[in-house]
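Here the complex is missing one protein chain, while the rest keep their positions.
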């Protein structure tokens, strides 16, 4: 079998061609794929700045700089996995509940295949319907959640579904294993001292950004891996988990976040886990004049691809 | 009686102070006002770029440059009208139907007073609930509608309410007098040759942007005024009616539009009409790096204020 | 036969999906097409600001706002023509002569089909190899050239091929009919009083921007059409022919240019001519913070599509 | 007594409403307040880039994202302090000495109340008249000064008062206790090897940015606290003390600065001190395209509020 | 004698080299020059947005695109005039009266030579000291003043000297001939109906922007020329006289202004007058993300150079 390869810079300049994710072939469905990139261009679940609707398009455009091999880890995902870009979910941008329904249905169709979906968001609302679909196939999953915010609100402006309630809904619906849910990077201001305690009270592990300052996250990931063991894992990476200096183009930035390298450490630390999918969310291109936040997101999605089961590794 | 005055540049530098519209006093309600500025920070009705949720804040910030007297027309609105900024409608940014309901209710409360609301949008969806409320008080109104788009879609992505269906809904609900509805500046690409014909078939007058190129719009406005006579009039000004060179910061720009001066001509041409309210919509600050589109919107709202009945005029 | 249709906004939000031109299907070749959109991401022929290498990608992204029907002219190109996006030419970004060779070869392959190529540039150098290929198939063509600059330099920095020498080379090679070459919008500063006179001395018609100020260009186009008659015509539209207020995102802007509407008038005025191809060049996205210059370019390319022979027109 | 509360995101979307600091009520004076936010929109004391005149407006706009509770420290300032936004000082933007006089007078009026002023700058010149007023009420204060520059110039371009002379003037006037003056983050290029030695020669403690690289600042703050004891303390936070990656929107950036988290550590390390006021200065919005530098400033001002005496703390 | 020539694009790429105005030689003084470009980087006289301090640097940088010959008019200024860039006046950025004094003194030194100074502003305050110096040498001059604002305030915030009082001061000091003072482009909002009437009452001719809409300004200039006759003329061009679409990068934009071409018409219409100097002011680069406003300013300064007495003209 031959695997899809990203279009190389010696075949077409990196700024040329129609920008699929990593310049991989576009596929009409996930059939036959081991992993797929899929976009969910939603921003109507966002409470502060909008613009994440432009996220998938911008991540794809910037991803054209990526080459196929991970020089830090030796991962060569395109030597052993069949990967393609399957385009975007046709969300209803005027109706959040209907958008959420459409996302769930789209992932149900994707997951008829044995494929790991790697999602280009979109605001964080999208992780709820993705997890609904994931849980139907895989049961409750372990969750590695990088974010400035816990996203466990009871409601936002009276609504049950929005980008700040995702993980409370996921918990209530039994989509995630609370004892194997790890929230990394939390910080900032809140409505009460209990904002993070709700997570803790349900069994989640909260690792605040303050705890991460100036330290390697490799030991943390080792301990998380030991706890998760063979349980299937989903990675949800809100770009605002990283510091605004690293990820300026986002809607609810919080100062004092993680470095990009720490973000890489978290994902790389998942190597060996049974990762069944992941997302990068909350990139808002109108607030990213250089495109660098989108490029960061593209890199993080590539790092997720590199830790999927079955990826071939070389020595580096 | 003494009238509210904008805070002057010799009292506080124009870049100083808390930015209400034109640096007028903030009022908790419209009681006692002849005209009020009110913001509706909605963008979830927009189909292409988002960002109009930031419109009211940005229009207010840029409006701080405005001085109280209209040097082109002689209007001195603050010599005879009581005007204030009554803040924003608390829209539900996660739920478009609920947002629309909230807008209508908010305007119902405003219109318990004999006040002309001048609205800082927000995407064009907002004009529908505003007109619902207006019609309850005033009956069906004549409409002067400046826009690149007719906004008379049957639905968008299956939804009845969105920024592209506003005037079909208003027509169906009898909120506007179709024979006194004037759509100025229409142009661009569409789904069928009938995009503008629906308007015509209902009695609307369509004045395309092409018809406006290179000509004074004063004669057009004279003819419109003659038709409208004493009928109450609402002015809805979508900033994309103007050319993108003039109004770059908007979500669905169409090339080949009106000049800013033509926009002024249209509003100034309403002098003498019984204008009972108006709005400026579709300003998207993330796409307006200088703030100049917001400043344009602020100016157009001031021009609307200047043509309200009862404004005192000086010779210039 | 069924014709390719742009993906509609009610199927996928305009900001969603992989951005081909107008969200048309991507085709691997021009076989079976009546018209094709093709990108040439070159900027190493540019003498001042760079960035046009990003032009095709950005034009495609912004083109997603376009709907299939021309409301000004009644043109419905997708009712009678088969159109697709065939991607980009793999130019060599490190070697201008080799890039030019590759462009010519790519167009030779395209023109093995009876297809009208509509090109997304790229700096203006690209029109030279395109015309080389065009002339092989069609013989010398009439040329409608909108630009601030005549681009008839003998050389630039000693090089024969660059974005300022295109039409001298085309003349010398007999690719264009000089008596049917019309350069519209010329202006600015130059190296000598003869900068435009070279064009005139060869039989070109020069219409300066100054001559166009404040007038309709419809009469001009009528006269040009009368002269061209049945001769095959190529349209080369340098975006800097338009005023920098309209097209800020370009590399060698010149003040005092045409309006966007005049640009539309020129292309619309070609209806009835035997147009066999066209291009829009010199859009530099790094200098176009809103994307509006790219959107302008997308619109102009759509207008070119609308005047190709065989397009069905409706009454509007 | 009931305390003013920031307008919550479930009452009004964060992008809605008139932007006071943290969406607190506006007060006409500081009477009855324990702490007040006050803006000083000055930039004519700046020697390189201008734009800090827009600082207060932009800090307020971005502060709308802040929630009332400090999740890192447990501080709940709005449970025990009465806080409001009292607007801006009407500086004279054409006359620096007169602006300085007006600032001092304005703070004299503010300090007729037992209130801690937290100031939104403005360039660093403003700290001199603020300290003049502070010293009249409180006597010489301890100073915690975060900055890339010592701001102890004898003059700038012959002027005694400008943003680079603030702390020499404050020393000369006896406004600060030199032995309890701590300058943190100093770095960059200078006019002589003595640029920082003047500070040292007067008893100031200089902590260069180089000394801070890669280390926690908690121990530093413990040692500073031990020295200051019960002495009243003023915090002056020049945003350029932080690295330009963190705070790009400023006028005299210096590479190699502190992280945002270190900035938080410094302020949080003041808990238990008798803090009587503070400022955040040198944010220049024209150089802050995302607004994130202003948001950073808003967060730092909130952190200052959280370490005022009398703030209630919860366990976190 | 050989005349200085701008460095050509075939000697050094336009983006290369140290950016003097038009890439002319730098001169240490105006000795031996017929015309000189000189910068005055002032912005502390500006009442709204700042940033004009960056004007001269940015105008120079963008001017590198200019070539030596005026293709519209045939002017070849470098064939008959000795021109150089003499750098900037060392203004005191902390003290407006001292800055004004320094400007006047610098121009006194310049005008010891028979040279026409063409000034790169800077806010409009600078024209007052320039005119003070001009009048000492030339006596009261005729004035062609393009602007949105009359700049005839009695004071601003109590100050006699600021960018809004320039021409009242110039009138009071007898620096200009009021009957030969022409203010073109005035518009916008004001403090009273008399804002423009003060000008009229003194004999100035006011040509509002409204009067200029859609018409050629050539007849206006003919009539102005007839009035001025042989009187020495100074041209002061505030970039905000032009429409914000054309000149977005400015501090007090007013909608509904002139086109760039009309700006060119005004200056070109001065051909034959005894022009003894001119300036372009109020370009604020922080609000000009493309550099195009600065490029516009550079072009207008070149047009002024082209109408100086003694310039050689070719047929075009």
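To keep things simple, chains are lettered A, B, C, D and E as they appear, and every chain counts its residues starting from 1.
Assume a contact is a pair of C-beta atoms (placed from the backbone, for glycine too) under 8 Å apart; a residue touches a chain by one contact, two chains touch by 3 or more.
Note that the coordinates shown come from a computational prediction; the quantities given were computed from them, not determined experimentally.
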Chains on display which the left-out chain touches in the complete complex: A, C, D, E
Touch with the omitted chain, as defined above, among A:14, A:49 or A:102: A:14
From C:26, C:79, C:108 or C:159, residue that would touch the chain that is not displayed: C:159
Residue among C:59, C:75, C:96 or C:175 touching the omitted chain: C:96
Residues of chain A in contact with the chain not shown: 8-10, 13-15, 65-72, 74, 76, 214-216, 243, 245-246, 259-261, 263-264, 289-292, 295-296, 299, 302, 314-316
Where the unshown chain meets chain C, residue by residue: 43-47, 49-51, 53-54, 92-96, 156-159, 161-162, 286-287
Residues from chain D at the interface with the omitted partner, ascending: 47-49, 155-158, 186-193, 195-196, 208-210, 213-214, 243-245, 248-249, 252-256, 287-289
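The definition used in the following text is that only the chains that are shown with their structure count from here on.
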Pair joined by the larger number of C-beta contacts - B-D, A-B: B-D
Listed chain pair B-C, A-C or B-D that repeats interface B-E [over half of contact pairs the same by residue number]: B-C
Separation of mean Cα positions, chain E and chain D [Å, integer]: 40
Multi-partner residues of chain D (each touching 2 or more other chains): 13, 15, 53-54, 93, 289
Chain contact graph, described as a line, ring, star, complete graph or other shape: other
Pairwise chain contacts, counting only pairs that touch as defined: A-B, A-C, A-D, B-C, B-D, B-E, C-E, D-E
